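Quick one: this structure, given as structure tokens, is what I'll be asking you about.
One protein chain omitted, others in place.
We just call them A and B in the order they show up, numbering each chain from 1.
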Amino acid sequence: MGFWLELAASGLITGGIYAVVAMGLNLQYGLMRIMNISHGEFLMVGAYLTWWAQTILEVNPLVFLPVVALVLFVVGLVVYRLCFRPIAKTAANVEIVEARSLLVAFGLMFIVQNLAYLAWGADLRGYTFLSDSVEIAGARFGANRLLVFAFALAASLALLAVLKFTLFGKAVRAMMQSPTGAQLVGIDTAVLHPTVFGAGIALAGVAGALLSMVYEISPSMGEPYTVTALIVITLGGLGSAGGCLAGGLLLGLVEAFGMHFTSPSLKMILSYGVFILVLLARPRGLFAR
Amino acid sequence: MTSVLRWRNLAAALLVAAGANVATSVLAQDAPVRIGYAIARTGPWAAGAQVSQEPNYIMWADQVNAAGGLNVKGKRRKVELVGYDDRSETETVVRTYEKLITSDKVDLILPPWGTGANFAVLPLITKHGYPMLAPTATGRKLLQLKSPYFFALLQQPDVMMDALAEYLAARSTKTVAFIHVDELFGLEQATALEASLKQKKIQVIEKKSYPLGVKDLQPVLNDIKAKNPDAFVSLSYPPDTFLVTGQAKAIGFNPKVFYAAVGTAFPVYRDKMGTMVEGVMGLGTWNPKSSPAAKAYFDAHVAKFKKEPDRWASAHAWAGLQILQQAVEKAGLDRKAVRDYIAANEFDTVIGKIRFKGGENISTPGVVSQWQSGEFEVVWPPQRATSASLYPKPAFK
Partner (left out) sequence: MSARVLLPRTVALALAASGVVLAAAPWVLNEFLLSLALTCLMYAGLAVSWAMFSGATNYLSLATAAFFGIGAYVTALGYETLTYPVAVLLGGMVAAAFAAIVGATILHLRGAYFAVLTFGLGELVRHAITYVEKKYSGTVGRVLTETPEAATVYLTVLVVALAAVVACVIVRNSRFGLALAGIGADEQRAQTLGVNTRLAKIGGFALSAFFAGALGAAMAVRWTYIDPPAVFNPFIGFQTVLIAMVGGAHTVAGPLVASIVFSLLTELLRLQFPYLFLIILGVLLILLVLYLPGGLASLWARKRAAPTRDG
């Protein structure tokens, strides 16, 4: 593989990681304008559950993925019912929903993180899974990273397909376009909202499970991922599933090429610079609806 | 016996019992020695603090109390730890030590985790005269502040990098490529490394730095692999150490020497990376084979916390507590006297003899350790080595 292709591949793989991390948050914000900045904490929980299953129960992390998804889906339903539904009911407009859900999410962040400290302690944990290298056209990559990338692609495409072709997806899109209109035609938010919120949390958990195969885990690992998720979904266009994937991949590419041409130290500045530039040109993100 | 007499006897018996109780409590219940500290239990510093530092504080207090109490100039008194979570926030660290010193008026203090936090409390402990033995603070800048109450237990960057350079020279290394994290720690280590290598006439063919939190270093590693250095040095923090190890394996980068500064001494490195760690070198002072005292410390730690101490700062933390204990035994709780005693004497500790000069531990040499078959063996300098080094490093498995 040529040098540039390999660099691009590296960037895309990292970008895939970013996209996976952002997907869940995108759903929640896109549909319900819920700014769930505790997103990273649920990612962390997914990571810990997978680690625990792998180290203590000796269950293959891939096999455990659906379990993580299910557990966190249920957690998401509960969290929505307790914390976010009251906001949606009493708020007068979406900006208020955003502001209040932000505050509630702060509270959740404290709670979930601290529960993790109590349950698992502050020490770093980790395991390695699929760390062997895979050779593609002469270039070598870690198998676990490739797995995350593959999942990012598959999940994004699946999500796009669901949104475009299924009845459920159409209902979601209808709600995103016009909440009142959707309700007028009989779409039931009482079912839709919790489901989508739960799906968002489940996706966060699955992202965490995948990441735990590559990176070490600790109770405070969630926040940087929340920041990344926020940047990716804003870059891609809030609520757009395709934009989420594109935004993540773009970010990964910018970082890879930027780090090569300038210096790794400038990674953050470059990502950020691109972010601002994109928003200057297209204030609603790349793929805004 | 008449009832009056019985009551009188009962009252007398009670009085005697009460008097005896009071007497024994006066004897055994001297006020406990209160030792205060703030440490990171949550936040980014917690991962290091909860492995290397706080467990030692707790275990030490337990052991001392089990033996009857801390020996304060001949009198035994219980140790009471007063510990708070500083949330990895510098301002909270400062405020908590202000509370401990001016409000709680503790007898002694133990340090927080990390260079930044130690910097923050330095003026405070100097002003109020509380000696502090710090096991997780590095950097000449700290020592340059010349606080008479501050004692740094860890080896300074130049000492550690000198040891590495010596080892490399002994292996006839010609070329080195290194990367470092964009933080004060990384910068100081990098400067020290370059100076040490230059002295040994070893050429640096590539050096790159990266920001904390980077998620992918593969392009950088590919670059370095292409230049084929004899040795690769990563002056990194635990997250990057893990990253660099995993990615070096992924691209098949197998230099003769692979060294990663911080994180390699943590047991979790071996637990997480598995067989990949074989032959990887890093900063570490000791392991259970270093001495019987070291083994005893190791076993006690595992028995109490069900987890191993790390092979670097943990033992320095324990050594600091041992030094404090010995100083209090001779100098009591007069903090100035304790300080003077620490500054003037040489101590026997779990990592060997320790003597301070200008607040720096000048006895513990720079050390290079290497993972071999599940243990972080000390491989340099020869007089401290617990095993010969594995050279060249076997390919990543």
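Going forward, a contact is a pair of C-beta atoms (placed from the backbone, for glycine too) under 8 Å apart; a residue touches a chain by one contact, two chains touch by 3 or more.
As the structure is a computational prediction, the values presented were derived from the model and not from experiment.
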| item | value |
| --- | --- |
| Selected from B:Arg41, B:Lys208 or B:Lys249 as touching the chain missing from the view | B:Arg41 |
| Touching residue (missing chain; options B:Thr90, B:Thr175 or B:Ser291) | B:Thr90 |
| Touch with the omitted chain, as defined above, among A:Leu65, A:Cys83, A:Ala182 or A:Val196 | A:Cys83 |
| Interface residues of subunit A (partner: the chain not displayed) | 29, 33, 35, 83, 86-87, 90-92, 95-96, 98-100, 102-104, 106-111, 113-115, 117-118, 223, 227, 230-231, 234, 238, 265-269, 272, 275-276, 279-280, 283-285 |
| Interface residues of subunit B (partner: the chain not displayed) | 41-42, 83-85, 87, 89-92, 94-95, 98-99, 101-103, 115-116, 119-120, 122-123, 141, 144-145, 182-184, 187, 191, 209, 211-212 |
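Keep in mind that, in the parts below, only the chains that are shown with their structure count from here on.
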| item | value |
| --- | --- |
| For the subunit B and subunit A complex, residues of the former touching the latter | 40-44, 46-47, 49-51, 182, 208-211, 213-220, 222, 238-239, 242-243, 246-247, 249-252, 266, 268, 271-274, 276, 307 |
| Subunit A residues within the subunit B interface of the complex | 6-7, 10, 13-14, 17, 113-114, 117, 121-128, 131, 133, 140-142, 145, 214-216, 218-220, 224, 252, 255-256, 259-260, 263-265, 267-268 |
